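Quick notes on the structure that follows.
Yeah, one chain of the complex is gone here, protein chain that is, but the others are all in their spots.
In this document, chain identifiers A, B and C correspond to the written order of the chains, with residue numbering beginning at 1 in each.
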Amino acid sequence: MADPMRIRAQAAGGKATVRVLMSHEMESGQRRDSAGKLVPAWFIQEVNVSLNGKPVLSAEWGPAVSKNPFLQFNIKGAKAGDKVSITWKDNKGDTRTDEATVS
Amino acid sequence: MRIQFIGVMALAALGCGSALAQKTASQGIDEYRAMLQDGNPADLFEAKGEDLWKQKRGPKAASLEKCDLGKGPGVVKGAFVELPRFFADTQRVQDLESRIVTCMASLQGFNEAEINKTPFGRGEMANVTALATWISAESKGLRFNLPQAHVTEKTFYEVGKRLFFQRAGTHDFSCASCHGEEGKRIRLQDLPVLTKNPGDGVGFAAWPAYRVSNGQMWSMQLRLNDCYRQQRFPYPGFGSDATIALSTYLGVNAKGAVSAVPTIKR
Amino acid sequence: MNNRRETLKQGAVLAGLLAAAGYPQYALAFNKNAFEAKSVQEAIKAAGGGALAESKEVTLTGPDIAENGAVVPLGVSTGLAGVKDLLILVEKNPNVLVAMFRVNDAVDASFMTRAKMGQSSDVYAVAIMADGRALFSKKEVKVTLGGCGG
Partner (left out) sequence: MNKKIKGLMAVAAGVVLAGCASLPSSAELDALTDRIVKASFRDQGMAKVDRVLATDETNRLCSQADASGKPLDEATAKRIEEANLKAVKWPSDGKFLGDWKQGEAIAQSGRGMTWSDDAKVANGGNCYNCHQISKEEISFGTLGPSLYNYGKIRGVKDPSDPASRAMVEYTWGKIWNAKAYNACSNMPRAGHAGVLNETQVRHIVALLLDPASPVNK
């Protein structure tokens, strides 16, 4: 089962800067194992973010995003106490949602 | 970050023509490293480690909260910067990781020998690494100050020193081959001098670290293990006396250095 | 452990609700063609963009040299109005498209992530505009070899 994300969301100047670390292999599909067999691609395909339940960002990723992905973006108008919820979904259908409070 | 950048530029400008191209390369590397500082995936392992410390696990369904890391049962803050040290209950000098395994065995009922032979990154060994990441992070900003009062601790320092200078393997490498002289690098990676305090957050004060090259969390045991691999030495056992003696030597030499652990590395 | 399972369940429920509510952002299906494209042009076309044009209004941030190609910090941003998507692409990767961000009024048109690079390459930041124009800036990122065994 996927480990939790680490979300930091800090409000400043009328917006909140959100930094996220996700725990995921992000297997490229280009790598071979020790037996020479191609390791199938396994990666986060979709990332969705909402603020207080309202969707604010959606992104699509390929397998070239680094292992244990990092993402940084700014949500306009977000203030301390607001809830940022982030969901990822990978190409095997596994998904995970974590929430953080803007500080 | 910008100020640091300008500083490097000024330095480069002072250098003579031939050195200029090289300064630019290492300046580029510094810039790259600075960009990675914000958002260290080690945070993920740190969170997992804290969770593992508090969770009731193992055959005895107990947490590790009574584990004695050298400063008394349950004291985590400050423990890392005083390890390896001598433990009366095991009559051994132990580093952080071997001590974690001792606690997992005595408090939680795990099989010590089984964990010791589990490869890095797998099963309970991955948990040991996560625990080591959290425990060491709790000492972030503190200065290394390994105890040397017990004669076994002093003995391990002396053995570690001999191991540090031991040339062997197919390439005649010792630890000192790479870490004995000031201002050297391997490819573009700077090599800290480990016969003395190499500075805050450098060398012994930089591990555990997240390695971006393979996306793994590297503990000190794995750091030493991979140094020995690259030295073309045979395989050092996890928590073996050689690795702990070497750690003792490095840790005592690092006295006064501020721990920046967990860091992020190539 | 319980906590995690609960979060996961909630996550699944949340995603289901959002899909049912028909939020356009969540209906965004994975653009397989764009992510399988072998060239920058092909990827932009698959992502709904037209001809590429260089623009100073699109910013790519990234290092000149990456100490390791497994993790290369890259950012894309623009101050232009009317941006639909922001993309990051690595020209010499087997599949060029790294990431695609849907821009809307709720967020700044500025994103940072980290990419894998197999070798030194030009990296592109592309803004696909509402009118279909694809504006880009690019820079070369050198990937260096590491010490010891590499």
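Just so it is clear, a residue touches a chain if its C-beta (ideal position, glycine included) is under 8 Å from a C-beta of that chain, and two chains touch if they have at least 3 such contacts.
None of these values were measured; they are calculated from a predicted model.
Enquirer: Counting contacts across the entire complex, name the shown chains the missing chain touches.
Expert: When the full complex is considered, the omitted chain touches B, C.
Enquirer: Which one, B:Ala61, B:Val75 or B:Ala113, makes contact with the chain that was left out?
Expert: Only one listed residue reaches the unshown chain, and that is B:Ala113.
Enquirer: For the chain left off this view, which of B:Lys56, B:Arg167 or B:Lys196 is in contact with it?
Expert: Residue touching the chain left out of view: B:Arg167.
Enquirer: Extract the touching residues of subunit B with respect to the undisplayed chain.
Expert: Spelled out for subunit B, the touching residues are 21-22, 25, 91-92, 113, 151-152, 154-155, 158-159, 161-174, 176-178, 180-181, 183-188, 191, 229-230, 232-237, 240-243, 245.
Enquirer: By the contact definition given up top, give the residues of subunit C that touch the hidden chain.
Expert: For subunit C, the residues touching the absent chain are 142, 144-150.
Here is the rule we use: only the chains that are shown with their structure count from here on.
Enquirer: Using mean CA coordinates as chain centres, what's the gap between subunit A and subunit B in Å?
Expert: 29
Enquirer: Cα centroid separation between subunit B and subunit C, in whole Å?
Expert: 34
Enquirer: How big is the gap, in whole Å, between where the Cα atoms of subunit A centre and where those of subunit C centre?
Expert: Spacing between the chain centres: roughly 13 Å.
Enquirer: Residues of subunit C that touch two or more other chains: which are they?
Expert: In subunit C, residues 70-71, 73, 114 touch at least two other chains, as defined above.
Enquirer: Quick check on subunit B: which residues sit in contact with 2+ other chains?
Expert: 212, 215
Enquirer: Could you pull out which subunit C residues touch subunit A in their complex?
Expert: Interface residues on subunit C, with respect to subunit A: 4-5, 7-8, 10-12, 14-15, 18, 23, 25-26, 28, 30-31, 34-35, 70-73, 75, 90, 93-95, 97-102, 104-108, 110-118.
Enquirer: Please output the residues of subunit B touching subunit A within their complex, sorted ascending.
Expert: Its residues touching subunit A are 38-41, 43-44, 47-48, 210, 212, 215.
Enquirer: How about subunit A: which of its residues touch subunit C in the complex?
Expert: By the definition above, subunit A touches subunit C via 1-2, 4, 15, 26, 28, 30, 45-46, 48, 50-51, 54-67, 69-77, 85, 87, 89, 91, 95-98.
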